[in-house]
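One protein chain omitted, others in place.
Chains here go by letter, A, B and C, matching the order in which they are written, and residues are numbered from 1 within each.
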């Protein structure tokens, strides 16, 4: 009975994988992202970029699950980054203290330039 | 205090002009379309194509004003046609009896092919 | 249990608030986009009718969204639009087989709202008296 988040994964690069979201990041949406992220980590990807250009709305429960992914990434000395946030979602990430632990880029191009080194 | 409809006009052709709508066609929206249509008629355009691809919602008051444009067109032996309607707007045009007096095309390309002769 | 109610002031374009709520409800029960669009159009028509014709002294329209079926298995949406106006005058309700217009050379301009609602929804029930008007319309998934 919930509107489901759609995810597409681009794991063509060795180290870095991109997850693109489309829809609402609520509880289930966050869990779906985590599931995909852990699969990518298991496959050896140490850098993940979450492209939220298709996401116009989130809630703090969904984002709390993204914080779990950040924890996991810090454990394995990896990195989770975000791009293409709406101004409100970016503000929310700052309020939640997430921006200290994860880089935020304006778009995929800018993110890839910095991450793919 | 109303969300205003945006219109763009393509009157590069001699006989035929295209009006593209973006937004809600309510009372004011219909009147705005009529104002632009009458200007184009005054400039000598005898065929008008209304491209509603940017309109997802209409109301019957707005559409009643489009019927006035059809009347005007019949008077001057001209033609008003529509394209790019959502299935619901097309259904509504049929219920209102509009489809008998104005041609409806799937998109601008199909409309121009038939109208620009 | 799954009911949503919305009370709107009679102000320009407030019907869009009703149609957006209808859309959210339709998405909630995973209706197809086309059916949701039809519901949105019908809700707009019922709401502007109350705005334009009811003459309701409280200048409010109440819209009730009721999910048919169960929470796990919703089967449709029933929407009730209520005003406390003066009611629909006799003879204004569209009759089956009488589409409200003579064989005119041109389509009639106004008087389509109730027929649009009938045409787009699966079932429509209108109750109207001097206390006001209630339009109950149903769309199945």
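Everything below uses one rule, namely that contacts are C-beta pairs under 8 Å (C-beta built on N, C-alpha and C of every residue); 3 or more make two chains touch, one makes a residue touch a chain.
Keep in mind it's a predicted model, so treat the numbers as computed, not measured.
*Asks:* Please output the residues of chain A touching the missing chain, sorted low to high.
*Replies:* 1-3, 24, 26, 56-61, 63-64, 67-68, 70-71, 74, 86-89, 91-92, 95-98, 100-101
*Asks:* With the missing chain put back, which residues of chain C would touch it? List them for me.
*Replies:* Those residues of chain C that touch the unshown chain are 1-9, 11, 13-14, 16-17, 20-21, 23-25, 27-28, 59, 71.
Everything below uses one rule, namely that only the chains that are shown with their structure count from here on.
*Asks:* How many Å are there between the centre of chain A and the centre of chain C, using C-alpha atoms for each centre?
*Replies:* That pair's centroid distance is 42 Å.
*Asks:* Where in chain C do residues touch two or more of the other chains?
*Replies:* none
*Asks:* At which residue positions does chain B touch at least two other chains?
*Replies:* Not one residue in chain B touches at least two other chains.
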